[in-house]
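First, the structure itself, so that you have it in front of you.
All protein chains of the complex are present and in place, except for one that has been dropped.
Entry: subunit A
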Amino acid sequence: MNLTFFRNKQYIWRDWIASYLFLLPALAFFSIFVAYPMLKGIYISFFSYTLRDFDFIGFDNYQHLFQDETFGKSMWNTMLIVLIAVPVVVIFSLYVAMMIYQKSEGIRSLFRGIFYLPAVSSVVSITVVWASIYHTNYGILNYLTSLFGMEPINWLGDTRTALLAIIAVLITTSVGQPIILYVASLGNIPKSYIEAAQMDRANSWQIFKNILWPMLMPTNLYIIVITTINTFQVFAIIQLLTSGGPMYATSTVMYGVYEQAFKLGNFGIAAAMGVILAIVIGAISFIQFKYLGSDVEY
C-alpha cells in the first residue's frame, strides 16, 4: 500500500512538472514582455526620466499632468470619442446584425465581409484614403457638399470638425467585429422563443425588448467593453490624419503618451499618462461589468 501511494505521488509530481513545462513558453513571453513592462511602467512614472536624467521625483509627474491644460484637453477628447463612438458602434452593429442574421449564409458572409473590410485592411490604407476624401480643395466630401451649395470646409484642420472627422473614420474601422459577434449570438437564440411570442401577438418592438435584448446581454457587455478599450487606444488614425491638431483638438491621452515619450523624450511623464489611462480604462470596464453584468446569466 505504501508503495502504491508512493507511485501515485510520483505520478502526480511528474504530471505537475510536465504541466509547468508546457506552460513555460507562454508564461515566459508573457512575463518578460507584458507583466514586467507593466510593473516597470508604474515604476518609471515616479521618475523624471529623460534622455539626460533618471531621478526619483515621487508624484511630481502626476501632479504636473493634473495641472497641464493640454493633458486635460486630451483627456476630454478621449472621453468625447468614447462617448460618441461606442454607442454609435453598438447601435450600428446591432442594426446590421439584425438585418442579416436570418438571411442565407452567402448574404450573411457578404455583408459581414463588407463591414469588416476597414478593420482588416491596414489602418494606414484607410487613413490615406480618408485624408484624400477630407481634403479641402480636392476632397470628394467637399465636392458633394458643394452640390448642396455649401462652402468648402477644412474638415481635418478646423477645430470644430476635426474630432468628428476622426470619430467617423474610427467608427468605420470598429464595427466589423461587433457585427460578427451579434450575428453569431442572434443565431444562437432559439427560434421557438420568437415563435411563441408571435403567437401571443407580440409586436416587433416587444419581441426585441423582452426577448432578443435580454438574451443579447452577455454579447452586449463584451462588445461594449472591448469597443471602449479599443476606442481609448485609438492612435494611428489620429497620428496619420491630424497629429493631434489643430490646437490639440484631436489630441488624446494615447496620442499624448506617444508625443511625450517618442517626440519629446519625457519617458517619465509618458509612463504616468499610461498609468492614468490604464486606471481610467480599468475603472470604466469594471463599472460596465458591474452595471451591465448584473442581469447577465450564463
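Keep in mind that, in the parts below, contacts are C-beta pairs under 8 Å (C-beta built on N, C-alpha and C of every residue); 3 or more make two chains touch, one makes a residue touch a chain; residues count from 1.
Everything that follows uses one rule, which is that contacts and distances are computed from a predicted model.
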Message = As a check of understanding, state which of "Carbohydrate ABC transporter permease", "Monovalent cation/H+ antiporter subunit D", "Lipid II isoglutaminyl synthase (glutamine-hydrolyzing) subunit GatD" or "Response regulator" is the UniProt name of the chain not shown.
response = "Carbohydrate ABC transporter permease"
Query = Looking at A:I126, A:L156, A:L170 or A:A249, which makes contact with the chain not pictured?
reply = A:I126
Remark   = Of A:L65, A:I81, A:I180 or A:A249, the residue touching the omitted chain is A:I180
Note = Given A:W155, A:F232 or A:Y248, the correct residue touching the omitted chain is A:F232
Query = For the chain left off this view, which of A:Y62, A:W76 or A:F208 is in contact with it?
reply = A:F208
On subunit A, residues whose C-beta touches the chain left out of the figure = 15-16, 18-20, 22-23, 25-27, 29-38, 40-41, 43-44, 49, 95-96, 98-100, 102, 109, 111-118, 120-126, 128-133, 137-138, 140, 143, 172, 177, 180-181, 184-185, 187-188, 191, 194-195, 198-199, 201, 203-205, 207-208, 218-219, 222, 225, 229, 232-233, 235-236, 239-240, 254, 257-258, 261-262, 267, 270-271, 274-275, 277-278, 281-282, 285, 298
